[in-house]
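All protein chains but one are shown in place.
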Amino acid sequence: MALLKTVSELAAIVGGEVVGDGRVVIMDVAPLSEASSGEISFAADKKSVNVASDGSASALLVKEKSEALSAFSLILVSDPKAAFAELIGLFRPSEAFEPGISEGAVVHDGATVSPGATVMALAAVEDGAVIGEGVILYPGVYIGRRARIGDASVLHPNVTVMDGSVIGTGVIIHANTSIGSDGFGYISGPEGHTKVPQRGIVRIEDDVEIGACVTVDRATVGETVIGKGSKLDNHIQIAHNVKIGAHSIIVDHVAIAGSTTIGQGVVIGGQAGVVGHLNIGDGAVIAAGAGVTSDVAPGEVVGGFPSIPQMKWLRIQPVYRKLPELKKQVSSLEKRLAMLEEKLLAEKD
Amino acid sequence: MALLKTVSELAAIVGGEVVGDGRVVIMDVAPLSEASSGEISFAADKKSVNVASDGSASALLVKEKSEALSAFSLILVSDPKAAFAELIGLFRPSEAFEPGISEGAVVHDGATVSPGATVMALAAVEDGAVIGEGVILYPGVYIGRRARIGDASVLHPNVTVMDGSVIGTGVIIHANTSIGSDGFGYISGPEGHTKVPQRGIVRIEDDVEIGACVTVDRATVGETVIGKGSKLDNHIQIAHNVKIGAHSIIVDHVAIAGSTTIGQGVVIGGQAGVVGHLNIGDGAVIAAGAGVTSDVAPGEVVGGFPSIPQMKWLRIQPVYRKLPELKKQVSSLEKRLAMLEEKLLAEKD
Partner (left out) sequence: MALLKTVSELAAIVGGEVVGDGRVVIMDVAPLSEASSGEISFAADKKSVNVASDGSASALLVKEKSEALSAFSLILVSDPKAAFAELIGLFRPSEAFEPGISEGAVVHDGATVSPGATVMALAAVEDGAVIGEGVILYPGVYIGRRARIGDASVLHPNVTVMDGSVIGTGVIIHANTSIGSDGFGYISGPEGHTKVPQRGIVRIEDDVEIGACVTVDRATVGETVIGKGSKLDNHIQIAHNVKIGAHSIIVDHVAIAGSTTIGQGVVIGGQAGVVGHLNIGDGAVIAAGAGVTSDVAPGEVVGGFPSIPQMKWLRIQPVYRKLPELKKQVSSLEKRLAMLEEKLLAEKD
């Protein structure tokens, strides 16, 4: 963090325009509400601009100049958040580890480890496994027999990769995640549940990132697949034989049950669940907390449990929240109607 | 996977009847939609038969012959899925590990390890622990003081078993699961929350299988119990002093709160929750996503949050989904009633 850059230099890096003093020296990035002298932050919307104007950052990445920020050095960019992400990488680069197989690692003679891979102490690599160039295996990582880890992938501490799993290049897997554990399959009979052997694999394509404490179960036979560039948050359950397309986003605690197919560019909100053997179309959006029990068409947005079109779900909520009032209204109508009926009956007599 | 078997040989193994050419050679099992030449799959229902008829499997396990499958070698069996499970085990047997204590394992002098047990490198076994015959402890497994692991049990990488836990025979525990961590118990007062020491144990009976990233907390005092033959999926929380009966099935992300008793043969769907100190009777079924806040009778089927009988819950859903229409209907009734009232009033005058 000894890097020093002027606002003008930073503007050149992110392709932005300086407003104010470009000679101000910046030495770190910081969150908007905590940024102080010598630090740069970003303000992408009006609310943030208000927070920024009260703060003491030395510089700000913003979309446009404004009265409220006249005291700050500004860098105008079309996407302040993206520019800020670039500066995080600049001021706080990822730290290297020395390549090679640590003395304390346990690597089987039958495994193939690229010379530029880092296998730290307390990592284990089994027979037939192949570890690509630039891979980092942290302590506590387990790589099962014949598993393949593509170039430049990083497996954080205590990640388990069971036998036969295939992991692409540039994949990141966070701590304590399990790849390739047995799927949940039994034949139930009068004497209990007999295990269906789970002997398929998990295939994780390039540029996937998987959070901490996630489980991706191996297929019964065949493959469980996480498609290229998809991103999974923490505590997610991907059951056996699930296929997830490219560039999908899945938020924490989501559960996808067995053999379901998720398309490309799908977004699934936190704590949602999808039952087995469904098709979720490309670009579908599943709201947080939803329980999906039937196929979702491409581009469809669903929510609720069981899930329905999200717009419909949103229209239901205000009525749901006034159910006691609706019930009273109906009771009152009933009374008024009874009075009318009585009256008419009386008039008849 | 060099095993070669004719369809007739396979039929003999699974106790089925050949329809078509029994001499066809099979070399592997495959999922229905991916099976190709030389592979056998299964089709247990009409939908699957349709998929099969378009596929290129060499043979199929089915309940009965059909026009659509006249081009395939068939094996007729009463339960195609069970027969397929048997063939998975045949073509893809589980792989052995050499028994013995690896040089890289850390086993306390006071631990007892059976000669036929496999303790891999990077596994740790503490003082007083007893490891049974045929047990496999993968790298990263931790066995606490005085814990006992019954014969033929398999603990996958990075499983933690805290002190005093008792695990039966034939138990399977998948990666990154925690057995015997402290229960969540505090005495709350004006100065914060004081920990109630958690000094009971976990007891897991024979033939239980537990998924990855599961937590089974130790009892405060006494035991947390998972009954014989029960099967737990991934990401499940079993709190302190919970007792689960034999042959129950619990799906992913389920949470069972403290001191609740679950009967035998209970099925609990994914992401459901059960509050503490309840009794869930034998054979009860709790639907996915349910929130159970009161006792469930034996054989009862409940769903919803808070849970109610599932049939009742199912009857509510169509009305719930039409709440905006119901509200409109009520508003319209109100208008019509007001008009009638006005009319009657006018006539009176």
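All chains are identified by letter, namely A and B, in their written order; residue positions are counted from 1 within each chain.
Assume contacts are C-beta pairs under 8 Å (C-beta built on N, C-alpha and C of every residue); 3 or more make two chains touch, one makes a residue touch a chain.
These numbers come from a predicted model, not from an experiment.
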(request) Among A:G183, A:G200 or A:G229, choose the residue that contacts the chain missing from this document, as touch is defined above. (result) A:G229
(request) Tell me where the left-out chain touches subunit B, residue by residue. (result) 106, 122, 124, 140, 142, 145, 158, 160, 162-163, 176-178, 181-182, 184-188, 192-197, 199-200, 213-215, 217, 219-222, 235, 237, 239, 241, 253, 255, 257, 271, 273, 275, 291, 305-306, 308, 312, 315-316, 319-320, 323, 326, 329-330, 333, 336-337, 340, 343-344
(request) State which residues belonging to subunit A touch the missing partner chain. (result) 29-31, 34, 79, 81-82, 84-85, 88-89, 92, 94-95, 104, 120-122, 138-140, 156-158, 172, 174-176, 207, 209, 211-213, 229, 231, 233-235, 246-247, 249, 251-253, 270-271, 288-289, 317, 320-321, 323-324, 326-327, 330, 333-334, 337, 340-341, 344
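To be clear about the criterion, only the chains that are shown with their structure count from here on.
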(request) Return the distance between the CA-based centres of subunit A and subunit B, expressed in whole Å. (result) 24
